[in-house]
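Rest of the complex left out; these chains stay put.
First chain written, first letter: the chains are A, B and C, and each begins at residue 1.
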């Protein structure tokens, strides 16, 4: 079964909220935009969770705040406001997340920022930046793939600019950026030296118990592997350069956003855009 | 058991339609042409599906339209007319599919286009171009393998020409084109530098649960692997060049077809040929 | 248990035909020659099949025709006279098979041609040329290995000469020719640059369920692998050259045989030799 698309999700949300009194501010289309990849069951779950939250807060209607929090809980686990993070790390995390958010805001066509948070969720997620897809998307252009890399590198570059030092916090971002750069060159024929041919990956996914697949080593030559490595490195070098220039140009803005984030711990789209456009 | 050939399929269709009132326009030979690879059960299924469709439409006979739709349903799943695709993606998809179709029409000996559709079926298939084999084929000449690559590259090249940008939508086309180019050089001795010798693939198919095969790494040298890579790249470069020239020459035609497709969402052979030959 | 040799097979055939009325033309020695690799059970099977065929044809004796067909059925599955092949492919297949047969006839010491057929058996076998071993053989000289390659390449070269184009139909022939060329250099010490040392294969056979063998990668150096590749290519280049010269010299003969084959669909040794020696 395909997961529901944006229209499907809105329709499902309507069904599940029929017997619930919604606050005036609730816009189910916004919730549908925030939940790509959710199954019908996930959406039902979120609505129930939101209703429970409203009950706990002794509210008579379920508002946008509850729906938003319910969705967040399902995405990233329960918030742990009481986790201890030292002030220096908190600052690094804030600038890292704002780096992502700035690049999302500064890149034409990138998905708008929905929320920036430095309330840690799990050990591995000290903060996060949530983008809001404006519509379901099925194709990705070369430019869009590069802008995805830009957003991923934003966190790291912001750390570098502000603290002249980098941390292990960017590890996962770099792995994902490398994967996109590799796909550009080896899957989508968008590279400069390797033409339209595709070069299959060596890494196998984790296997089911009884079904095993092995690649018996890579098919292409070491020379081709070196060209792949060089193109991937080039792409990332170039994007890092671009992201650096962008964030330096908007450094003041970035500081304002980060300082507000440190104070409030969570920033929503509206507040964020206000600061950017002032 | 071998799947039935074109004659076999027509015979099977005759049997399954014996108790069904067929409309005057029904030509079972055409359905047989459209269904290479169908088993007897698949054909029976298609006939039943067509009958049900006719019932739903309150028709007293089963027509070509129903049979055609039934075959399509079996091939690609139920149509989802209500999936939301943004207008820009729709346009890209249309030109991509028309690129395939144009190359099929412009390449002597290629299978004629039966249908072009931009009604998305599954997430992965935003549109499709269906070619109609004129007869069962068992051999493929060097020229035919190249023309298969041309048709595959047509989608990508059309995107490039029209939007000066390429998308991830061509990923699967490129993988299949690379596989054909590799087979030309490494299985069929049709390359230029590697002679008649064959060079076995490293990639293993997905295995049955209890039967495992491993290749212990490639047998041929890295030098030979580099020659393979270069020949594959050469073939694809040359075909891309050829496809570019063809589609640029017929750019006006391509635009007419694509614009009509965007309006009608589905084009059949007849309409398509009319536009090409005007 | 060893499979029976030619004498053993004749003896077994004698036993199984004791209670069957054989036609005067039956020569069990010929059947024994045609069935290397058959087990006792296979031979019994063939005799039964022949008897059934005779019954169906309402004959009172089992003749050479029935025995021959029965053996063919066991080797290649039931004939499918009604499969549709287009005329162009039929012509390619005919010349391809005659190419094999001509090389078998023109190579001193090669096994004589027993039968050439373009009645397709399975999808993968559009035609076939059957050679008749004149005796059981246990050793193969360097020259004989090369002549085996010549016969394998005959099909492909004939296509090239007649149609100036090559097809995928030679894929399996090329794989087998490559395997023989590799064995010449890497198993039998008959190459020119690698001496008497042997170089084990990397490809593992398909495994039994519970018994697995892995080679941990090749033992010899990349330099040695390149030498192997070069020698294999050299051997195949040279044999292709030789086969080309032979078939061009006998091109008229080849056309006569192929045209007769296209008319009759099956040629037996006698007819074939008559045409060659006219």
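In this text, a residue touches a chain if its C-beta (ideal position, glycine included) is under 8 Å from a C-beta of that chain, and two chains touch if they have at least 3 such contacts.
This is a predicted model, so every value here is computed, not measured.
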Handout entry: Copy number across the full structure, from 3 displayed chains
Key = 6
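The rule is simple: only the chains that are shown with their structure count from here on.
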Handout entry: Length of the shortest touching-chain route, subunit A through to subunit C
Key = 2
Fill in the blank from the handout: Note, CA centroid farthest from subunit A's centroid sits on chain C
Exercise for the section: Give a one-word verdict, same or different, on whether subunit A and subunit B use largely identical residue numbers at their interface, taking over half shared as same. Expected result: different
Completion exercise
Two copies, subunit B and subunit C, superposed on Cα atoms differ by a rotation in degrees, nearest 5, of 60
Fill in the blank from the handout: CA centroids of subunit A and subunit C: separation to the nearest Å works out as 61
Problem - Gap in Å, rounded to a whole number, between the CA centres of subunit B and subunit A - result: 35
Fill in the blank from the handout: Where subunit B touches two or more other chains at once, the residues are 210, 212, 214-218, 222-223
Fill in the blank from the handout: In the complex, subunit C touches subunit B at residues 82-86, 89, 92-93, 120, 122-123, 126, 153, 156, 165-171, 174-175, 177-178, 181, 201-204, 206-207, 209, 212, 214-218, 222-223, 225-226, 228-229, 232-233, 236-237, 240
Handout entry: subunit B partner contacts - residues on subunit A that touch it in the complex
Key = 2, 5-7, 135-143, 145, 187-190, 194-198, 200, 210-224
